[in-house]
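All protein chains but one are shown in place.
Order of writing sets the chain letters: A and B. Residues in each chain are counted from 1.
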Amino acid sequence: MLTIDSVGKTYGTGDKALTDISLTIEKGQVVGLIGPSGAGKSTLIRCINRLVEPSTGHIYLNDLDLVALDQNRLRQQRRRIGMIFQEFALVERLTVMENVLSGRLGYLPFWRTYLRRFPASDIENAYRLLDRVGLLDQADKRADALSGGQRQRVGIARALAQHPDLLLVDEPTASLDPKTSRQIMRLIVEICSDYHLPAIINIHDVPLALQFMQRIIGLRQGRVVFDGAPSELTESVLTTIYGAEDWTNMQKQHEDDLDSEADATARLGALRS
Amino acid sequence: MRLEDLNWQYRSRLQRLAIWFAWLLTVALFVWCWNLMTRDTIWLFVWDAPTQAADLGSRMMPPRWSYLPELMQPLWDTLNIATLGTLGGVILAVPVAFMAARNTTPSRLLLRPIALGIIVTSRSINSLIWALLLVAIIGPGLLAGIIAIALRSIGFIGKLLYEAIEEIDEKQVEAVRATGASGFQVMHYGIVPQILPAFFGITVFRWDINIRESTILGLVGAGGIGLKLQSSLNVLAWPQVTMILLLILLTVVASEWISAKVRSAII
Partner (left out) sequence: MTSRYPTHWRKPPQILTHPVWRPIIWILAAVYLVLAIGSLEVNWVRVSEGLERGWRFVQGFLVPDFSSRWTDISIGLVESLTMTLTSTIVGILISVPIGIGAARNLSPAWMYMICRSIIAISRSLQEIIVAIFFVALFGFGPFAGFLTLSFATIGFLSKLLAEDIEDIDESQVEAIRATGAGFWQIINYAIQPQVMPRLVGLSLYRLDINFRESSVIGIVGAGGIGATLNTAIDRYEYDSAGAILIIIIMIVFAVEYSSSYIRRWLQ
């Protein structure tokens, strides 16, 4: 269980990214974080594993205050928080297997990871995870030889290799095409329910969020302006989150996407018949 | 604006004046430097140079081929100076580069300036000068040459490597950090794979330059084929000099070829 208690973040430049955020996320709950770019979604997620240091407030993971930890104990807690990144952030020049095994780094001493001597159980588990995300036969390829969707699957396997208690997911589909986006989203949600994992997912694509999330939190200028079920997310709420003009544009964009996809399907169908 | 007011000119009056003035200044500076430099030049020698050149050329030909076997041992020494010197330089340059790169330095205020200072010092001083110093300090021989090459290589490798470190993709590093990896693990999994190709490329490139430089270190007593060059010059044995120069030329061309091959294989 994750509790965020009045967290704020002000950057060194004086920009206020987050103001007084308080949330509680139950075990197994998948939460979508929506909002325009610059609303502080990415900052909020990074405050939780302290890739960005929060300026004020507390964050409790299973009743342990992450903000108060020293560097060593912070590393121990980071092991329990899996993170999936926008643009995948795989180490491009390492093999797929090494990328998945890098999820175990926090559990092992330097010399073992330096010599690539991972415990048998870790290797077995890495193969199992690769099989789960459908990349068993790609283990010895270099990460930069994979397609975008495949890379994100490796990213998911890496996060799961940590045996996390919580998943942080930062715009997982931002650099993927619509079809792959839905596949990746479905995979993440399935995995969360398999392992009964709570997850916070930053997502700019509102229809995708509506389709997959159990709960949605809307951020605007570093504040929570909506917190509820997807069904409660009305036109007027979305207008407050995104501002009238942007919301209309986003809708239009989505319709265009659907249209062109429908068009493409129709043409393909016509070809086949 | 009326059409008659338009008057196209390549450059405005002021610009033309400035450019003209800059040229004048350059010419004046050149003439002044030239006069200062040639104050003590004995022009008689200069005018006599073509005859001297013809004379020298006739004395240098043909090369003394029988001298070749005697050059094999110094050539081997030269190769060792360059290779061991490069290895030593690499070992010293890697920590310096990590201290000098803005994103990996442990301390920006203390260690980074020190590392940058080491790089500038090493780069400013030619390996021949390093050799001169080291021969005076630890005595003539291969060791002085190896250390001279290593000291000069620190700056070159260190500079190119720290620039490569500063250009890495930070997202990959952040992702490794997020798994709870320790500082050394982040370096080894997040940074090292990204800079490895640059590292090998720089090392082989420097090895090629070091082969070149180690051929002449013997002139100041630091071992290798340069020693033979020095002793042949001292007794004015010009056919031997020609032979040595031919061998140096061959070595340099071969090392350049190897280095180009290896670099294209890595990248």
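In the analysis below, a residue touches a chain if its C-beta (ideal position, glycine included) is under 8 Å from a C-beta of that chain, and two chains touch if they have at least 3 such contacts.
Keep in mind that what you see is a predicted model, and the values were worked out from it rather than measured.
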Which of the visible chains would the unseen chain be in contact with across the whole complex? A, B
Can you tell me which of B:S153, B:T215 or B:Q240 touches the chain that was removed from the display? B:T215
Given the contact definition stated above, which residue among A:E53, A:D70 or A:D140 touches the chain not shown here? A:D140
Tell me where the left-out chain touches subunit B, residue by residue. 26, 29-30, 33-34, 36-38, 40-42, 45-46, 49, 52-53, 56, 76-77, 79-80, 83-84, 120-121, 123-126, 128-129, 132-133, 136-139, 141-143, 146, 212, 215-216, 219-220, 229, 233, 245, 248-249, 252-253, 265-266
Would you write out the residues of subunit A that touch the absent chain, in ascending order? 95, 97-98, 101, 116, 118, 120-121, 123-128, 131, 139-140, 142
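In this text, only the chains that are shown with their structure count from here on.
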Subunit B residues within the subunit A interface of the complex: 169, 171-172, 174-182, 184-185, 188-190, 193-194, 196-197
Touching subunit B in the complex: which residues of subunit A? 49, 51, 75-79, 81, 83, 85, 87, 89-94, 98, 102-107, 110, 113-114, 155, 158, 162, 168
